[in-house]
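After the structure tokens below, expect a handful of questions from me.
Heads up, one of the protein chains got dropped from this complex, but the rest are sitting where they should.
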């Protein structure tokens, strides 16, 4: 028994190390098509340079695991604690977020060496030690790195997409499909359990505690809003009609903002309208014509809300979304497909009884109307990691379901992403909802 | 029968006209202590000049009632439609909010004449016509004017309080009292009705529809946080400890903001700390020493949240607040007392069984953790008045209970006020809450 | 002999007091048409409220004369030293310039009382004491008040001119005339004396020392550029052609600047072009059609330079201007005419031999290409008054000749005014020049 148990434990630990190394490798693989210069730049305050992402995720393992649990650990460079700290005031001073792109040193090679250094010690640690706390911390670090894989892609897209040369990151992988006809799926009201089940594997603190909520009957669109449908909104003067917009949204989208990229909005981010009336968009596979039958992407919550108003619908709450997604298989177009763009391709899920809902996972994050706040009884992670999620519970909205830039193993029905209402450089789209009695 | 009914109708209508005239008169009474110059200035973008308030509330009656329901109405000045439109894009162009203080014309005398002009035609209209729509519109206009009575006072306080001469608006009226000892009142969880009962008189659209919510058991402080308790937070380094603050809050309160009044926060608005360690605050009755036994006031939601964290508590949700306030008499220190400052004086309410909760109404608005969003099934007022409340349902938090600057007849348990988390020029304070099992 | 001398001295002193009182009275007279509200507002950072001007000029006499030379002087209000200090760091702290319009207190009445208080003590002082230092200080204070008379008018015009009601300050006084045909007057080169003769009465420090400069032969336009000529520039695309503009000018005039009044420039300040192609401008006498035969006004140095480029000319240097103006009588359209607008009316000067130059004084300040710098051997006024002129010798250009808002007794050929190149709320115009061999 004992031997077996130990064997299993070794296997598990080996598995954890394997998973660690695999995720680390995936991060590097995402970078393979990049030029050194691409790693360096920060095209807006929110879009960190790839080099910074590479260093920061290593910093996370170094700061929260190696420095604490591996006595033999040798710090790679003392200044990195400050340089690659994202927002952990508890850890100490930090380099200003807005100046991440101004650090030409350390060089990319030095950051790669830093990664290898961390990987070597992590391998040593995971080969020699196994505690539940360590396992949790490594799981957290892995999930953290997955989040930065997505951010690295979205930030890179902002870099390349605002370059007038419109560089291609990778030639597009085939696999695009046509969206189904729009229809609405009905959901009865009642009391429902929301949030993650504690025994179900790694979860973030913000997904818990699981708790009951009361929902009214509602309907949810079978699929995200398509580009074609969104163009109807544009061409009906959607961006010019104040009555469709929230007050903050109207003031924001009408303003000429500083910097060269923030003009008055007239379409989703990365779109342009040519003289012949055709719409084009920058994708990581280069500039291409907007496909009317694909999910609209790179819209803010402000635009999502205005669109829904225009159609006579509303955005779902995060609870409605989770209730609808509950039990669905987590399948779809994720980062692993190498598509890096919403594909509209439905992976048929024969195991559940709600086949009507398509593309709940992958393709585009779906804005909800729910403010990102604490669930009743919420407790942050302990210690300095309490800053991971909790302190952002102000002014942001919840998005659900993951996108074509999310690792598949990272997402689940209870997962809560959060961005500010005007943000649109994420792969974010729209799924319509309304009250049952409204239809 | 017929005669009686008509008689009653006349009485009612007379009553409505009386109430209209009374509220209009109350607005003028609030202005009585002002100098002409006080009416003119706009000390920050959000704080409109009293002259503008006086004109705008008249504009409201003119635009939404007189121009539509009284064919004989003569427009006072054609430019006023644009100049005194607050935010109704549906009505037409509007003078920029940030430039309201830059209009030396029309003069105050002209604005008074405008008010009299509107009052005269409103009297004519209300003496000759009676429809449910008219009654609703007049009720709305009266409530609108009451809201601006409070705003006029808070904006005026920002004007005078930032003047180095610290002018006195009115000598303080006696009536201050000492807060009770802090304790917590328990509330069982369950399903509760939230929102206004449609038959209960005038309500705003944002208070409806009445709907059921699920609450966990919770406790609520018997009274608002006192100045003395808040000073403990200050002196424990509360404003210097990042771990207590939301991320947006920390960035905001640490910044040196433009303009002379927005410095790094170290205390509530209007406070100063003297060399001898005593705390002083500007009140509408002049500068006076902070009374440790009065409710703390002029704190933002960011500060309220940080304070609650520091105490190991949290802010209530708006549903918890409403469930606790439900059934309480609306009594307290309102604008009618002429105190214009939180008094801490409890009006004993012998009619209900929850005598433990003090000062739920009046004194200070109480920040909740609830984002200002639509209730399930929410419908805005019809037409252009749909812009009244609905379009502000983004980025703001709900406050409850009214303040010492709120008209008593304006407030109720279901009333939802809303401001941005950093705002603190309203009479806003803190009531602590937490989960029952947390205690 | 002695008696006579004393008598003369008394007369002189009486004259000085008379002049003091007269100038003080003129300031009040300028304010007579104003409403209380007009005194209060600050429509842009550079345009101080009339109330502030009224207080500041009194502050000047109080601070630099009464507090120092009259032991019996009683300070009117201790806070005024800070509130009405314009920019004298040597005197102490000062209220931020950008917040002058935010002080509703002291009220206008209090400021008038402050003026009377100062006048009373000044009368006492000037009746009892006579030293050359005192005489100089009073002369300086009188000239200072005259400068603020002009600023009061230009700031007031910015206030009223940006009010959509376009209020009339005073009905225009007749006296407009038609400009002469444009021609150019030749001036031979050589060495010339520039700057004020020390024995010639009051001068500012920046006009001295008188020194020799070397000039090449040049020609100067006989009169300022007219509105009609300037419209040709507009209609030839002048505001859209980068090649005509200085780099800083192009960047400035193309920008959409913050605030409601600073839009991309397409014409002089206060102008608008109607649908029928006619040009209108706000004047202190109200909105009226642009008179093609009047001097163009309210242009920045950037516009003046671009216009001159477009015409194939340049702006004169301040030395060329002074050499040309030397010996001319100081006659023209000044504040005393009550016109408050360029009139184009030439006061025939039969006493000199250069009758060709018209309107060198009055009507519009004329931009020169000369940076506002120290004359060789320049010494500032002594003590704290050294801040009066010297510290502004950076980034500004010299203007010459006075305007329709300048008191006639304040101006002379050696007088140097100075503003930043983009400034255009002064009554500033254009006189063309070029090298003799260029013609």
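Observations on the structure shown:
To keep things simple, chains are lettered A, B and C as they appear, and every chain counts its residues starting from 1.
We take it that contacts are C-beta pairs under 8 Å (C-beta built on N, C-alpha and C of every residue); 3 or more make two chains touch, one makes a residue touch a chain.
These numbers come from a predicted model, not from an experiment.
The undisplayed chain touches these shown chains across the complete complex, A, C.
Check A:167, A:189 or A:228 against the missing chain and you find that the one touching it is A:167. Which of A:27, A:143 or A:159 touches the hidden chain is settled by the complete complex: it is A:159.
Of the candidate positions C:29, C:75, C:200 or C:242, contact with the unshown chain belongs to C:242. Residues of chain A that touch the chain left out of the display are 35-41, 43, 51, 79, 82-83, 95-96, 98-99, 101-108, 159-160, 162-165, 167, 259-260.
Although one chain is not drawn, its touching partners on chain C can still be listed: residues 87, 89-90, 191, 211-214, 216, 242-243, 245-250, 302, 305, 314, 369, 371, 373-374, 376-377, 386-387, 391-395, 421, 435, 437-438.
The rule is simple: only the chains that are shown with their structure count from here on.
Shown here, the protein chains touch in a chain-like sequence that does not close on itself. Taking the mean of the C-alpha atoms as each chain's centre, chain A and chain B sit 38 Å apart. Averaged C-alpha coordinates give centres for chain A and chain C that are 60 Å from one another. With centres taken as mean Cα positions, chain C sits 47 Å from chain B.
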